[in-house]
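To start, the structure under review is shown below, and the notes come after it.
Missing here: one protein chain of the complex. Every other protein chain is in place.
Labels A, B and C are assigned to the chains in the order they are written; within every chain, residues are numbered from 1.
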Amino acid sequence: MGSLTGRNFSVMTFGESHGPALGVVIDGLPAGLPISEEDIQRDLDRRRPGRSPYASPRREEDRAEILSGTSQGLTNGAPLAILVRNRDARPADYEDLKTAFRPGHADWTFFRKYGLAPQSGGGRSSGRETLSRVAAGAVARALLAPLGVTVRAASLAIGPVSAQRRDWAFAEANPLRFLDPDLAPLAEETVAGAMAKGDSVGSAVEFLAQGLPAGWGDPVFDKLEASLGRAFFSIGAVRAVEFGDGLAISRMRGSEANDPIGPDGPLSDAHGGVLGGISTGRPLTARLFVKPTPSITVPQLTTDTLGRPVELSVAGRHDPCLAPRLAPVAEAMGLLTLADCFLQGPSRLDRLGDVWR
Amino acid sequence: MGSLTGRNFSVMTFGESHGPALGVVIDGLPAGLPISEEDIQRDLDRRRPGRSPYASPRREEDRAEILSGTSQGLTNGAPLAILVRNRDARPADYEDLKTAFRPGHADWTFFRKYGLAPQSGGGRSSGRETLSRVAAGAVARALLAPLGVTVRAASLAIGPVSAQRRDWAFAEANPLRFLDPDLAPLAEETVAGAMAKGDSVGSAVEFLAQGLPAGWGDPVFDKLEASLGRAFFSIGAVRAVEFGDGLAISRMRGSEANDPIGPDGPLSDAHGGVLGGISTGRPLTARLFVKPTPSITVPQLTTDTLGRPVELSVAGRHDPCLAPRLAPVAEAMGLLTLADCFLQGPSRLDRLGDVWR
Amino acid sequence: MGSLTGRNFSVMTFGESHGPALGVVIDGLPAGLPISEEDIQRDLDRRRPGRSPYASPRREEDRAEILSGTSQGLTNGAPLAILVRNRDARPADYEDLKTAFRPGHADWTFFRKYGLAPQSGGGRSSGRETLSRVAAGAVARALLAPLGVTVRAASLAIGPVSAQRRDWAFAEANPLRFLDPDLAPLAEETVAGAMAKGDSVGSAVEFLAQGLPAGWGDPVFDKLEASLGRAFFSIGAVRAVEFGDGLAISRMRGSEANDPIGPDGPLSDAHGGVLGGISTGRPLTARLFVKPTPSITVPQLTTDTLGRPVELSVAGRHDPCLAPRLAPVAEAMGLLTLADCFLQGPSRLDRLGDVWR
Partner (left out) sequence: MGSLTGRNFSVMTFGESHGPALGVVIDGLPAGLPISEEDIQRDLDRRRPGRSPYASPRREEDRAEILSGTSQGLTNGAPLAILVRNRDARPADYEDLKTAFRPGHADWTFFRKYGLAPQSGGGRSSGRETLSRVAAGAVARALLAPLGVTVRAASLAIGPVSAQRRDWAFAEANPLRFLDPDLAPLAEETVAGAMAKGDSVGSAVEFLAQGLPAGWGDPVFDKLEASLGRAFFSIGAVRAVEFGDGLAISRMRGSEANDPIGPDGPLSDAHGGVLGGISTGRPLTARLFVKPTPSITVPQLTTDTLGRPVELSVAGRHDPCLAPRLAPVAEAMGLLTLADCFLQGPSRLDRLGDVWR
């Protein structure tokens, strides 16, 4: 599998939904960065299920243990490994799935590609896999924080309800992580309505990185949108991604779309903080469009591994809407991508410090 | 710069808009593939400017020369290098740009990142760079053709005009590569109207890959959407990407979005031919949303390299709408990504042939 | 650090000598390979200290735990993670080293590169780090075994005593892993003599891979000798590497050195089973020349982290000769390299099986 990402800040994740443990190894960290299990735990707690009535009631302690890579609380240049044991696995819930392919899930393609019968909780394709990403993202966050780089994500749309304003503090406390306090009740109603019918709703996530210096991203294949695009599309359930006013801009005229340029760079944000694949120094914005949770109790047509038709109603513990859980993962993937940019060598000889001596 | 892509079908491109030449080296090609300069020329001709009244009148011969990697018309296992000389460069057109940053272009970020004053024709950030990608894409196309894999792209939207049906043969002959014969006149009017005002229009491209086997794509970071997402977002001017019914699906309920599964896999196409990051064997569909051409004669506010305000009207030869030129590049990036999947080793031990002996 | 190796069989190791744990994550394994903790344990036991009077008496249980990547005893396509807890760490032994740089060790360069004071037991530069490699090597061994590929290494020279014949079964049981039963007593005397003086001796390791098919290795930069050379030189203490009759061949004439070629390839072994960087199908042979253990009680001149001169006598538990412990690591590095070759895509189109469908 492609479980490795990043050339400078290299991350390899491992672990399946109901196996013994999940985790991640990060190579390329410079020595001297303060990092603790608490730093990682803070981000893990933000993605944890069971935070709200609208989230899966599965309870996981998800305690992060640092296995290597630090000495006296500082990174020591060696690879940093983080381990999280699975404690609340309940394979029994999934017994009857074992031969039927869940629609909207990876069961059928995993069966074809790896020869695996549908696994307990999705195995490697489970959303639980993102725990490793969030743990690594916490380390990237600590690396970027001293530069003044902050990364946030929250729910922009819940089903048909789209936020009209963005209140990030509100979202952090809201059970749906929804950005618009005025429309939050409507969003909650939408989710509750779907839940009542055993159904789920689609959603969208707003991503915002602030404090980025100008100059990150590498044309032509490693443009910032390309690297972030790969990162975001690697999150299960993400079906579309836009940067800045991406979709809207495709219907504008050039005279409307071009951000005017002042002495310190672009003066507006239609391009979302990136020009020519390189950060401009303005806030970087992106949106991730997310399909509804595929696990629903509404009966669905599918087949089993012998090719026989089955009507399936997926029981188990599932979030009826993915944006609230996915937002911390979007942050993590953005952080990993930006940390990789940060650790790259210089693009100009006249900016060589004493770093390489 | 990040001019390398692909792990198995590895492609390194080079060349700037007004330098001596552009080209590409492809490493990882198996021996025995018939490939000729004509195969490459065919795809280069499809992206060539000067095909229509709505395209830049710049005329380039763009003759591809194979420098290495073939013996008697077959690949020989060695890296295949393709060279295209620049012949119609007219740096004079760009003289007055040399100190002003064009809005919507990479001029400002290249100045900040590489210390370069705005270059003739955009240098490495010019759309002309995509010629190398199309040349490599032609080789990927030849590699995939015997498998029955075909890849196409055409204009789905021109400004506010969206195709309501898809006639691929019509699009191939249409000057705007527009998919809908009925709406094509309206699309042409839209472009003509913008041109008359020295302005440009946004657009969208439909991408379609057919004949893909099930099983391509590598969770978790190299999911097929992640690799294709990176590939598409590496094309300048692409601001949003969706797979299948990506945006629409984010507003659906789970019971609507899940494709039912039959004995041969999904029975419908909301997910665009990919599940869990792995191809299902159904047609793979994606859409690329493209900003309007940033080069317009409408006067725009910008600054020069000394930070002084400038009102700039961009002269020169430019396409008023990018989708028709970008479609062959989208094909190429898709082809490179799929060729890389194809050449990967096996995902199951029981499928080992005599390949490695 | 550079803790990642392999493009197809990708291995990332982690862990320091006296930290909580060591381990490795392997990505790229095809599904369907039987692998158990016992398979890994077998190889770990072979590298374990405390096997003989001539080895460090440090006792480690070194129990391997598989954290992910298998289902019902078979690989499932997901990354396979292996964890080994450190149990017998005794940082106290190293207290007095904490400020003095041990000659022949990485202490001084780690201090310069990472800003680390000499760490307990060498930290990441400890020979204990190779445990992760051996664990991964055991998985590679299981992958290659069904092909008939076997990989062995043993002591060829102990100080000035060079084996005149090779008895692999004898070596496996010999405390010094020495290949020559006749000279083994002399080799043991040599080691015992050095130990008595608090000194150590240099050595050499013979590496032998059998059953390799012709065709592995990728000119020009990934020739088999290049990949194996990198692998072997990544083992601490290896100071020279030769393939086949490497050194001797550099003093021959062409008419002596060229292996004649029969209908099934080379008929002799001066080139060690590789021609043009590609395996010939004959046994692959290499030799690794190893420096004496740098940790000796003989007093040595060095400095501390403040630059003051120090006379240092290194206490602690150390092998007086490295070949016996290093041989299993050489096997592991060879196995990782060969597994990476094995999992590569095809070099010829006419050898495409149904693997990629």
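As a convention for this text, contacts are C-beta pairs under 8 Å (C-beta built on N, C-alpha and C of every residue); 3 or more make two chains touch, one makes a residue touch a chain.
Computed from a prediction, not measured in an experiment: that's the story for all the values here.
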Selected residue (touches chain absent from view) among C:34, C:73, C:115 or C:185: C:115
In chain C, positions touching the absent partner: 1-5, 13, 101, 103-110, 112-115, 124-125, 129, 157, 159-160, 194, 199-204, 214-215, 218-223, 225-234, 236, 238-247, 249-263, 265-267, 271-272, 275-280, 289-296, 298, 300-303, 307, 309, 347-348, 350
Absent chain, residues of chain A that touch it: 7-8, 28, 30-33, 77, 147, 213, 215, 342-357
Missing-chain contacts mapped onto chain B: 1-4, 10, 12-16, 19-23, 25, 27-28, 31-32, 65-69, 71, 76-81, 83, 110, 113-116, 119, 123-124
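In this section, only the chains that are shown with their structure count from here on.
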Centrality ranking, top chain (CA atoms only): A
Distance between chain centroids, defined by C-alpha means - chain B, chain C (Å): 45
Intercentroid distance (Cα basis), chain C paired with chain A, Å: 38
Junction residues of chain A - those touching two or more other chains: 1-4, 13, 110, 113-115, 124
